[in-house]
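A protein chain is absent from this complex, but the other protein chains hold their places.
Moving on, here comes chain A:
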């Protein structure tokens, strides 16, 4: 099976969030994920892409196919921005906490929707969130 090359996309508008969803849908389908897992990954991507746009002031996403040590396929998605960063990560990951007008569920929910979740952030420098979901 040939793995498609990684794809990158700029996130600079609400429409780009829709494009990210489509990109992730294609990748998740290609990786052979179940409909439930596809929907979970797409939804997580939607949340993170919107955070990149709304709080990070825009940025970019990279979607790549990965294979783990046991040969299992998966999709890894990295969202990065050069925005203000997150001063208190624990607080940001608290369910219901929002600095804007949201539900405050995006970040914490996205973490639960995927298998691996990594958040790197530095105040004044920006934020990168990388998530991975493996095909069951």
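Keep this in mind: a contact is a pair of C-beta atoms (placed from the backbone, for glycine too) under 8 Å apart; a residue touches a chain by one contact, two chains touch by 3 or more; residues count from 1.
Basically, contacts and distances are computed from a predicted model.
Novice: For the chain that is missing from this picture, which UniProt protein name fits: "STAS domain-containing protein", "Isoquinoline 1-oxidoreductase alpha subunit", "ABC transporter permease subunit" or "Nodulation protein NoeA"?
Specialist: Matching the unshown chain against "STAS domain-containing protein", "Isoquinoline 1-oxidoreductase alpha subunit", "ABC transporter permease subunit" or "Nodulation protein NoeA" yields "STAS domain-containing protein".
Novice: Sort through A:67, A:103 or A:123 and give me the one touching the missing partner chain.
Specialist: Result: among the candidates, A:103 touches the missing chain.
Novice: Touch as defined at the start, partner being the missing chain; which of A:11, A:42 or A:75 qualifies?
Specialist: Once the missing chain is taken into account, the touching residue is A:42.
Novice: Spell out, residue by residue, where the missing chain touches chain A.
Specialist: 14, 17-18, 21, 25, 35-36, 38-40, 42-43, 46-47, 50, 95, 102-103, 105-106, 108-110, 112-113
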